[in-house]
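Structure first, commentary second.
Only one protein chain is missing; all other protein chains are in place.
Right after this comes subunit A.
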Amino acid sequence: MIWIFLLLLIAFVVLAYVAGRALAVRRSQGAKSHSRPSQHGLYALIWVGAPALAMLIAASLFSTSIEQQMMRAGAPDSVAQLEPFRREAFFADARLVGAGQEARQIWPAPYAEELPAEGRRAHRIASTLSWGGGVAALIAAVLGGLFVLTRIRPDLRARNKVEGWITGVLFACSVVAVLTTLGIIFSLVIDSLRFFSMVPITEFLFGTKWSPQIAIRADQVGSSGAFGAVPLFAGTFLIMLIAMAVAAPIGLFSAVYLSEYSGRKTRAMVKPALEVLAGVPTVVYGFFAALTVGPALRVFFNGIGDMLVGGPLNGLGVYLSLVQNQMALVAGAVMGIMLIPFVSSLSDDILNAVPQSLRDGSYAMGATKSETVKKVLLPAALPGIAGALLLAVSRAIGETMIVTMAAGLAANLTLNPLETVTTVTVQIVTLLTGDQEFNSPKTLAAFGLGLTLFVVTLLLNIVAMRIVQAYREQYD
């Protein structure tokens, strides 16, 4: 039903554009008009489209509550006397029946008898409302059109007005993004404050025991739970270090190769390949880590361990032969692989921003390629590369999927890459999946962790962006 109105509206809008343009031509009578005819057309289009659109949005916002009011107002006594939530469920079923579908519940008498009649009434109300909305939109469009047709004159500054509207729409879009972010931060802060009212912030930041399980009944053993996040920070840090140890050199050197050594043809092949790698979903890296790299490394370490058992390094051998699939090394290494394209494409941009004149200067001094890279390009690009690496660190810290699948869940406080560790992101996932009650510290702890993560990555990003920005300006 509503699409008839939409088609009509589109026709109106097109008509407004054409009419506005024609009118502008006619009324200018060959004299010089301030704006071009098509700008008058756009101006008319906006004045027809915008009121109609506003009306449609308003109708869809309010129609639900109006419908509920009307259903309640006209309900038969038996239904009106139901408890509120039963009544609403009845209306919902009436709506379904009215739309020709099955009711979700089986209603006993006398409600069952009322259902068909109520269904028809719901249907009537719904169609009245949608017709009402559509007609209102059309009226708004017509009024807007009548108004604008009187205003099209040669001296109307249609160009500026259209520009103003476009600016407004673009601004509104950016405001949506900013406001959403602010809203997220706000809720993060509020819920974190609730968490820190239950668990002291010092315990959270400096405690070394993480065990968020809280018993459901107060008399259960271990009912208190421990919220010292240091093991999580350490695990996050360890995995980040391993990832950067993989990603920084490989990414940087491949960027050096791409920007300084490779020919145009190689570059044209390797660069897109790296970018494809950057588009692989992290969950794919995750199961690559969990199902391929993890077992392979376990077999490798167990093999070494078996060889050492009984020898002078017996203790180490026993330890190695018991290494498990899930360890920090696996998650870190695979995360490093994930970050290689990120690091290399950023570093490549940064190396390309180093002016060609510096390369020429170095080559003209009789420097070789590697001397030029080592002594001129890398020092010149260092600040930018540092920024790029910080951005990579911030991604490593926030990465969730790979660690969830490959690092394990045990909150061990260790820097041994062969142990299972857990990270801030993994704990947020485990805290918020499965059954939960919203007010327990166990659930709220996720917000505390989220806020910490947010603050750290935000700071890292700000610092990194500053560095990269300052670096770019240096050569502008």
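What we mean here is this: a residue touches a chain if its C-beta (ideal position, glycine included) is under 8 Å from a C-beta of that chain, and two chains touch if they have at least 3 such contacts; residues count from 1.
We take it that contacts and distances are computed from a predicted model.
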item	value
The complex's invisible chain, by UniProt name, from "Phosphate ABC transporter ATP-binding protein", "Nitrogenase molybdenum-iron protein beta chain", "NADH-quinone oxidoreductase subunit E" or "Succinate dehydrogenase flavoprotein subunit"	"Phosphate ABC transporter ATP-binding protein"
Residue of A:Ala50, A:Leu358 or A:Leu432 touching the missing chain in the full complex	A:Leu358
For subunit A, the residues touching the chain missing from this view	263-264, 355, 357-368, 371, 375-376, 379-380, 474
